[in-house]
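A protein chain is absent from this complex, but the other protein chains hold their places.
After this line comes chain A, so read on.
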């Protein structure tokens, strides 16, 4: 296992803290912090002020970020990349952008494992348009059940939206196969993949998968907060109605103050001044991932998961802890200490061992339909973690019955 910890200033400055919450957000690498600081201290111009050198430089950086993103996900054109404030913004942009394409009784298919960002925008738009939300059944390993999906597809199906990797269970869907089944039935059904949880961990390839849209956030790929992207196939992206109107997205406003002409994509969907310093940090994040290599990242994280599973078995933690996803091949662990509320455990691990994990519903509000509990503890590993930290977690878990030690 390679030592990747030194890339993260958090781990150097707070060496006694163990961060196991990469699913919520990844730690930031030095390159990202440096890039953002460099832009803010040496430039700071509006990227649309191209008449002077610094403004043009900022403009070029946006082009660079688009181009790097295109290559990173294997899109066809750079215009297919729209900058947003993150996956939540991207999915809202998509769901609301399709508002005129949806009518009463149209069907939107999704799973109960989706996090709120891939649930609420669809529920809200369904309520507005009279479309219906339908739940796709899952397999025992929490992946999408293809046979159930096939049964559900009909002439009312308009959209299928799902996470490539769920943020709680961590199940990895076979996106290519799922899309094949959908497109074989009807090529016009829109397939959207929420890649927020996957993009910094496994290779994404929108052309090989043949998906129509994909959403993600920079902050889950070692990058800054407040930056994300919506990918869309050129022609489909072009059909989206904007949800924000403002600077840079219009070409002309008529004197009658009624008519206007919008810019073409992607600018049409990017009203206002973008988070340019964040986008510069995002460039550094993409470069960092390319440098480390996604296969290396995936390998490192799976090794951590496998090691954790091995240690769980060795130490008989399953005698008093229910683990929900030890068999799932992603670096997320979901568990409950029998008879103890998750918040008591997360508080105990933090206070007594400086271990950061999450408790509760982890923004997947409908997970109870899948694992028969609304709440659980989630520990998610990242490339800054190592086996020594896993050992510390295992040792800490052995003592969880002392959770009231935080109060006495």
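In this text, contacts are C-beta pairs under 8 Å (C-beta built on N, C-alpha and C of every residue); 3 or more make two chains touch, one makes a residue touch a chain; residues count from 1.
Keep this in mind: contacts and distances are computed from a predicted model.
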Chain not present in the shown complex, as UniProt names it (candidates "Dihydroxyacetone kinase subunit L", "Amino acid ABC transporter membrane protein, PAAT family", "4Fe-4S ferredoxin iron-sulfur binding domain protein" or "FeS assembly protein"): "FeS assembly protein"
Selected residue (touches chain absent from view) among A:145, A:210, A:238 or A:347: A:347
Chain A, residues in touch with the chain not shown (by the definition above): 339-344, 347, 351, 359-361, 374-375, 403-404, 406-408
